[in-house]
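With one protein chain held back, the other chains of the complex are shown just where they sit.
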Amino acid sequence: MGFPHPLHPGETPVLSTYFGDPGARSHAGWVERGGYTALRQALAMPPSEVVEVVKSSGLRGRGGAGFPTGLKWSFMPKEDGRPHFLVCNADESEPGTFKDREIMRWTPHALIEGCAIASHAIGAERCYIYIRGEFTEPWRIMTEAVAEAYAVGVLGSSALGSGRRIDIVLHRGAGAYICGEETALMNSIEGKRGNPRIKPPFPAQAGLFGLPTTINNVETLAAVPHILTRGADWYRGLSLGNPKSTGTKLISVCGHVMRPGNYEITLGTPMRDLIFDLCGGMRPGRTLKAVIPGGSSVPILNTTEVEGCVTDYEGVVAAGSMLGSGGMIVMDDSTDIVYEIYRLTRFYAHESCAQCTQCREGTGWTVRILERILRGEGKASDLDLLLDLAENMTGKTICVLSDSCAAPVVSGIQKFRADFEAYLTAGRTHALAGV
Amino acid sequence: MSAAHATEAGTHSPVFTGDTLARLEALYDSYPTRQACLLPALWMIQEARGWISPESIAEVATVLGLTPAHVRGVVTFYTMYHQHPMGRHVIQVCTTSPCHLNGSADVVGALLKETGCGELGATSPDGRFTVVEVECLGACGFATPMLIDDDFIESVTPERVAGLLQGYE
Partner (left out) sequence: MTTELVTLTIDGATVSVPKGTTLIEAAKQAGVLIPHYCYHPSLPSPAVCRMCLVEVEKAPKLLPACVTTVAEGQVVQVHSPAAEKAREGVLEFLLINHPLDCPICDQAGECELQDYVFQEGRSGTRYADYPKRFNPVEEFGPDVLYVPNRCILCTRCVRFMDAVAETPVLNVSERGDRAYIGIDPDHALDHPWAGNVVDLCPVGSLISKDFLHKARAWDLDKSPSVCPGCSQGCNIMIDTRDDVVVRLRPRPNLDVNRHFICDHGRLDYRWMNRGDRVEAPLIREGGRLRATDWDDALDRLAAAVRDAGQGDVVLLASARASTESLGLLRRLAEAAGGTVSAAVHIPQGEEHSLPGIPNLALRAERVPNALGARLVGYTDAWDATLDRVASAALVMVLDLHLPELLDRLAAATGTVCLLDTLDREWPGTVAQVLPVSTMAEEQGTWINRDGRAQAYHPARHAPGMARPAWWVAAEAWSRLEPGRQAEAGVDDAMASVASVIPALDGITPSRLGLTGRIVADAGAQA
């Protein structure tokens, strides 16, 4: 179940090396595979040096925003006498994204090791790993791995005998996409509604429990041990020409490809190769219609845009979208793009936290207009209305959930207008199953 | 909701006693505030009772030194906390776009038919299942995923549904 595909020569397995290898799950198995040497190495280094290594590796946040990880760590106050926290964001909820789940399922100790190194680097004694509530299996595996890590002395009052305290607490979410937003996640750990907070203050100044906090994605943290053992130069060298996008990235591919799954690629791999070579291309008789390349919150790409797109942070932006979390939703020519966009807006309307007006009311209204269009009752002015609402919903709220709802609508209408017009003028309808 | 209040009113037996209380208290050191133990505590209630009743809200508020209003605001924010009694087994099936592209609508249809629930959110007449539609379960490459209680099942097809339900009585 969820079994990884056989390794494809186009992949560069770093994080995914042991996906499908149950032996890697235990502490002993992880040590056999070279695990915890990076942590031992890091604990012997001053924290600032660890930060420097990560900085020079070019590692960028793998959760969606792509912020340089080492730089983020360097924002933490130094020797300020207050407790610091590391938070690992394992609330992977972005539709189309399912990479962190695999990391936790197959290599829990990779994440624990990454968390421990990062904790040391930022001066945190405690790390919270926030795992979304639906991830029952990763939760179980991580729970066992953390217990094991304490039992063998990797964690606790003297991590690996270093005299340095490092604790990891697993915290389970309970069904709220927005908790993947870093400040909402902090509120959630604090036992509150998962409402995003206003920034400033930024987490490094006042984060979890009002204390200096760094929050990193699972994939980001899991990459850190490799950078420590193999060196920043090695990691920076994993790039196909763009010095700003280095290393490997797990790309979750889903939808209409022959072999959906997680593919670890060197950043810079052409998107076309990823879809048509690594993932086996479209189903027989089908052609590519559209790709949402970075989780559902980013603009849709059409075939022309996919054609020349290089899969790294800047490349996807140049093509008209964003790499985001690296969750790629591939749609072939059988797709009713209007319905799929509608289904995404329903997702956002369901997940809106209710704080900001534009998001709370705008997501629901967008859904209702799309429903009307799908029922064949749309008006000629509806597309302009949707675009205007999208404008009013973009760049005006505390977090970007509202923008995320608007992005597929705007790009969908821009790039697939004929599909919408088929509903408005050609009498097309679509059943609205479910609720 | 009010009917459910009525049935349990006055007959609430506390969740946080004995082992469950000990498990909760064991978490206190993991957080600087008691409030931070709220989500874990709510999970314990749901584990014990299958849903989170107003009486349980009042109880957990007292145990953690919070107000019932705060707890209620939290319970209603997170969709995995059930505010109503559910069937003996809760099936959560994903229907968000990536799964919809791969036929989740048919999986939902098969689930509603096989369980006898008839509609989403409803409990089957025998009280065995409640089927709810959920947003993205984070296994989009293995569409369609579903959770039966805590069992995460991937690549569900309409044909597999009947077999998968066996064993959940």
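First chain written, first letter: the chains are A and B, and each begins at residue 1.
Here is the rule we go by: contacts are C-beta pairs under 8 Å (C-beta built on N, C-alpha and C of every residue); 3 or more make two chains touch, one makes a residue touch a chain.
Computed from a predicted structure; not experimentally measured.
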| item | value |
| --- | --- |
| Identified contact with the non-displayed chain, of B:70, B:88 or B:160 | B:70 |
| Residue among A:12, A:358 or A:411 touching the omitted chain | A:358 |
| Residue of A:218, A:251 or A:398 touching the missing chain in the full complex | A:398 |
| Residue ranges of chain A at the interface with the undisplayed chain | 176, 193, 198, 349-358, 360-365, 368, 372, 385, 389, 391-393, 395-398 |
| Chain B residues touching the omitted chain (full complex) | 5, 54, 58, 67-70, 72-73, 76-77 |
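Basically, only the chains that are shown with their structure count from here on.
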| item | value |
| --- | --- |
| Distance between chain centroids, defined by C-alpha means - chain A, chain B (Å) | 25 |
| Residue ranges of chain A touching chain B (in the complex, touch as defined) | 1-2, 83, 92-98, 101, 132-137, 167, 169, 171-177, 188-194, 209, 252-256, 260-262, 296, 327, 329, 331, 335, 339-340, 343-344, 347, 350-351, 353, 433-435 |
| Footprint of chain A on chain B - complex, ascending | 30-33, 35-40, 42-43, 64, 66, 70, 73-74, 77-81, 92, 95-98, 100-102, 105, 108-109, 120-121, 133-143, 147, 150-155 |
